[in-house]
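Some notes on the structure that comes next.
Every protein chain except one is present and positioned as in the full complex.
Let's turn to chain A:
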Amino acid sequence: MKAIGRSVPKKESFDKVTGVAMYTADKVEARMLHARLALSPYAHARILSVDTSEAKQVQGVKTILTGDVSDVLIGEEIRDRPIIAREKVRYYGEVVAVAVADTEAAAKRAAELIRVEYEPLPVVNSPVDALRQDAPILHDKLGEYENEGRAVPVPGTNIASVNRLRKGDIDKGWKESEMIAENTVWFMPSDHAAMETRSATAEIRPDGYVVIDTSSQVPFTVKKYMANYFGIGSGWIVVQTPLVGGAFGGKSAIFLEPIVYLASKAVGGRKVKIVLTREEDMASAPVRIGLHATVKLGSTLDGYIKAAHITYRFDGGAYNDKSSDVAKAAVIDCSGPYGIPNLACDCFTLYTNHGFAAAFRGYGHSELTFAMERAIDALADKLGMDPWELRFRNAAVPGDTAPTRDLLTPSNLGDIKTCLNRLKILSEWEGWQVRQIDAYRIRAKGISCFWKNSSMDTDASSGAIILFNPDGSINLETGVVEIGTGTKTVLAQILAERMRMSPERIHVKLTVDTRTTPEHWKTVASRGTLLAGRAVLKAADDAIRQLLDIAACVLRADPEDLVLENEKVFVRADPSVNIEVREICYGYVYPNGNAIGGQIIGRGHYIQRRMNPLNPVTGEGTPGPEWNVGAQAVEIEMDTRDCSYRLMKAISVNDAGKVLNPEGARGQVMGAMAMGLSFANREGFDYNEQGMVLNPTLRDFSVLRYDENPSYIVEFIETPCLDAPYGARALGEHGMIGMPAALADALSRAAGVRLNQLPLYPETVWRARMGYSHVFL
């Protein structure tokens, strides 16, 4: 009956294969109103006038909202973003007005009839542009914005935040270096493209409750910020989230909620629903961050890296949202999984006239890893050293310090060297790295190595409640949103293991309602298993204590002599004395009718110990609980005539700490690998010179389809993390982190030129081979 280490199917499996699984937009109510957005066709422009007269004539229209409706500025780090654009628009697709009507069709027609007059302004189209002396300034009031204190903006520039990190003595590091390699990489912002587009409803009840249903990873954050932004007591805000149809970080930003709230307020509190179209979801809603980065490495001739200087220029888009925090996460782990003694990192998060960046699966890590790994490959080239060997020599080990100066231990650091060793065998690295198949086709392999800590709020917490049913089964409630990762099922396994019962006897509540569900900080950072898992264990212990107490009365034994197993409580030394859990979990009734106890309710919470924020100048601090690590490889086959290529094989070796649900874990890693490959191979917004997005559809922004996938090899090693339930390390994001770098490495080897730009369209490879440089450099 082991619950841990078993491939328990997702609790919501049958809901999902029969179509009864409900997502936010599936709720249809007769009296609901519908909202549609009017979006800016310019990336940067002054709003001269907004004429809603024609739109208001459309039959069924209730109201039209423009920027005038609220002067509240929002943002989690810097409050720089109007809910509906005022005075200026700063990106293509920014919301300029909202139409609310009886039907979606009427709202759409009205939105189309809103006439906005603009005066176009020059655009900032890349982070490099943003730093130019003569760059147009996006936010002239940057110095006046409210700031949570974690971002360090530079008023009068386009710099939303500067973060620096210094470790060791960089000058000494350069002096000890006999070889220097410098490499620059870049890629444009791109999209999460979850299959469910974002949607939300809001209603203000007559008694004052604000009820929001939203397709979000962060219902508790929505509650907190709605309270802040609109001055509502947080108890009056109820946020509900059903199943979420893919999120990947994109649904951890607050975006639609304040819009529908204002819409509902404008129509006397009636329920208003908004569902984004795919085009809106891509162009208007938050995107994935872009990057331009330079990494300079210094090493000895035998490949020991002595110094690294990393410069990031992140394309955070028009508003800061979480981009400065994503950037900070990239600073925290800037060295990659290498024990580099002397480090300097300068990180600029820049305002550009692109969509604003939210979290994306990996939170800055596939970004930093691409920059660092490409530099490692450049160094290996210069040293004439095998890139695997160079990585192995420099792999961080317990006793080294992280860039944040945290001491690395066997518990807080996964085993990089074992991952690399397994990768070497699985990829047959020593056999060949590049080989000619026939006159035109070349096969090549590439590798990469990564680590990731999470960048959590220092008070990120999670809670769990367990309630017994009369049949002895348990209902489990946690604040983790089920976004597809199967975390709720894994939590049931964790609970079952502690309660010594079958996970099939645990019923999980799949939806979140912030009024009754215990808070879980955010369903991000692959931290559901650690934070909620620890809370569940505590709740289990709480319930076990109560069960043993009541069993002790009934069995007339000391609770310390009792054990729980298989839904029975036994006297340890004499198992013939026992009682079924179902006889005591709802109170025990004596034969004469007297009763004791009551429904057993267990509760638990967890907060990560001893974390502290980063010093913005030195980068010192404790950002998260542990560094999970892995090593990856990609094999491709390229046609040298046109540089088209196929993905043949992708390998990931991850240190999972402990695999709790093998099939689930494999699926998480494979899915993330596919996403990383898709990103590196073809994903990115195509901005024209005016900053307009030319490809906001799934036709033009294509993602990997069925037959484009390589064969996947996923292997886990298990070095337990002592803080985590059963030793399990984070897993949900890690399959993707090294994929772009490994793909670029393989293709570079096949093409014979160093490829540093994503996505790696065949044309990009061809241009590099022909020696054409990119327009943005």
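One rule holds in what follows: contacts are C-beta pairs under 8 Å (C-beta built on N, C-alpha and C of every residue); 3 or more make two chains touch, one makes a residue touch a chain; residues count from 1.
We adopt the following convention: contacts and distances are computed from a predicted model.
**Student:** Have a look at "Biotin synthase auxiliary protein", "SufE family protein", "Peptide/nickel transport system permease protein" or "(2Fe-2S)-binding protein" and point out the UniProt protein name belonging to the hidden chain.
**Tutor:** UniProt lists the chain that is not shown as "(2Fe-2S)-binding protein".
**Student:** Quick one: which of A:239, A:674, A:692 or A:731 touches the chain that's been left out?
**Tutor:** Per the contact definition at the top, the residue touching the missing chain is A:674.
**Student:** Of the residues A:193, A:210 or A:238, I need the one that contacts the missing chain.
**Tutor:** A:193
**Student:** If the hidden chain were put back, which residues of chain A would touch it?
**Tutor:** Against the missing chain, chain A presents residues 7, 9-10, 12-23, 25-26, 28, 193-197, 243-248, 275, 277-278, 483-486, 663-664, 666-668, 670-671, 673-675, 697-699, 703-707, 709, 711-712.
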